[in-house]
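What follows is chain A.
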Amino acid sequence: MDRSVMPLLQLDSLTVEYRGDGEVVRAVDDVTLSVETGESLAIVGESGSGKTTLALAVTRLIQPPGSVVAGRALFEGRDLFALRADELRRVRGGRISYVFQDPATSLNPVLTVGEQLSEAIELHTDRRAERARAYGVELLERVGIRAAPQRYDAYPHELSGGMRQRVMIAMAIATRPKLLIADEPTTALDVTVQVQILRLLVELQRDLGLSMLLITHDLTIVERTCARVAVMYAGRLVEEGAVADVFANPAHPYTRGLLACRPAWGAVGRQLSTMPGQSPDLAKLPPGCAFVPRCPLVEPRCRERLPTLDTTAEGRRVRCVKPFSKPGA
Partner candidate 1 sequence: MATRWRRRVGLGLLGSLGIIGAVCAQSSTTDTGRPATGDALVVGSIGDASRLLPILATDSASGEIVGLLFNGLLKYDEHLHVAADLAQSWDVSPDGLTITFHLRPNVRWHDGQPVTADDVRFTYDKLIDPNVKTPFSSSYELVDGVDVLDPLTIRVRYKEPFAPALESWMMGIIPKHALEHEDLNTTKLLRHPIGTGPYTLAKWKTGELIALAANPNYFEHRPYLDRYLYRIIPDEATLFLELLTGGVDLSGLTPLQYARQANTPFVEREYQRFRYPSFGFTYIGYNLQDPRFSDARVREAIDRAVDKQAILNGILFGLGAVATGPYPKESWAYDPSVQPLPPDRDEARRLLAEAGWTDHDGDGWLDKDGQPFRFTLITNQGNDVRKQVAELVQQQLKGVGIQVDIKIIEWSTFVHEFIDKRRFEAVLLAWSLARDPDLYDLFHSSKTKEGEYNFCGYANPEVDRLLVEGRRTFDQTKRQDIYRQVHRILAHDRPYTFLYVADALPIIHRRIRNVVSSPIGIGYNMIDWYVPPGEQRYRSRPTLQQ
Partner candidate 2 sequence: MTRYLLNRVLGLIPILLWITVLSFGIIHLAPGKPTDTGAGFNPKVSLEARQRLEKLYGLDQPLHRQYARWLGQLARLDFGRSFLDDRPVIEKIGERLPVTLTINVLSLALVLLIAIPLGALAALRPHSLFDRATTVGVFIGYSMPSFWLALMCMAVFGVQLHWLPISGLHALDADSMGWLARQLDAAKHLILPVFVAAFVSLAGLSRFARSSMLEVLRQDYIRTARAKGLSESRVVFHHGLRNALLPIITILGLSIPDLIGGSVISETIFSIPGMGRLFYEAVMARDYPVIMALVTIGAVLTLLGNLLADLAYAWADPRIRVGQAAS
């Protein structure tokens, strides 16, 4: 296959399980997805839907008792799951980097910003010591941190939340990665800061030619930042398509529900208002569609067999026996 036409990241039937106390929880179930070069893909879903697990699984960051039990993750044509540990580490942080949810806890409290930043630089580039420092300061400036040389020697707790997230982003772009995986990068931040951080991400993505995998539960963010969106429910992919299409005409009742709960952009108290029912217990999923208990359109066959993920004529993928149906219709 020609590399140029291959997606940057191709996940095939990725399945992740957690084992504990005699039960097996399938956190990610048979997910197939791809991210093209320069593209940004959003993965949305409620908490517990497996989106973070998916993001971590890409570079095998899942820690025991969790493990990838099936599937492949092809990145630039290589299966990440088949790499040796040291090869994988070159990809991690080098070619694929992460920005995590809570910058307050994601930075090591006992190391300075500079130490944490230079660590990645020295590891993945040939810059050492002084050059690493100069580069680090430059990166901090790049992500919009003022007085960067001073901040470079600060400890994380001396910075504000937004600044910490900028540091995280600086660390993520330090190695000129191809793919940036941002896991709820703004959830823990103040509203005003959120906007700034999102702008920064979009700007960086554009300027650096990054591909981005954005994990979020916030559809408004998706709309502003991504071209494509994948919706997950109970570890499974339930719908995937271009953002504009999906938002205009959701195919899966769950997506529809999510969109219905979406507040207007910039509205005060912009919390994802909850949909009726609860997210399911992954250890005790029903045999059929996992959305059955909350679905307004249930039919007997929904309970019998898990619907397949079918590609519709519009190039949309959806896991529902009657896509595009509206309740009451």
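With respect to how the candidates were assembled, all candidates are chains of the complex that A comes from, given by their letters.
Just a few scattered comments:
Here is the rule we go by: a residue touches a chain if its C-beta (ideal position, glycine included) is under 8 Å from a C-beta of that chain, and two chains touch if they have at least 3 such contacts; residues count from 1.
Since this is a predicted model, take the numbers as computed values, not measurements.
For chain A, the touching candidate in this complex, among 1 or 2, is 2. Partner candidate 2 is touched in their complex by these residues of chain A: 56, 59, 61, 63-64, 85-86, 89-94, 97-98, 100-102, 105-111, 116, 119-120, 123-124, 155, 157-158, 168, 171.
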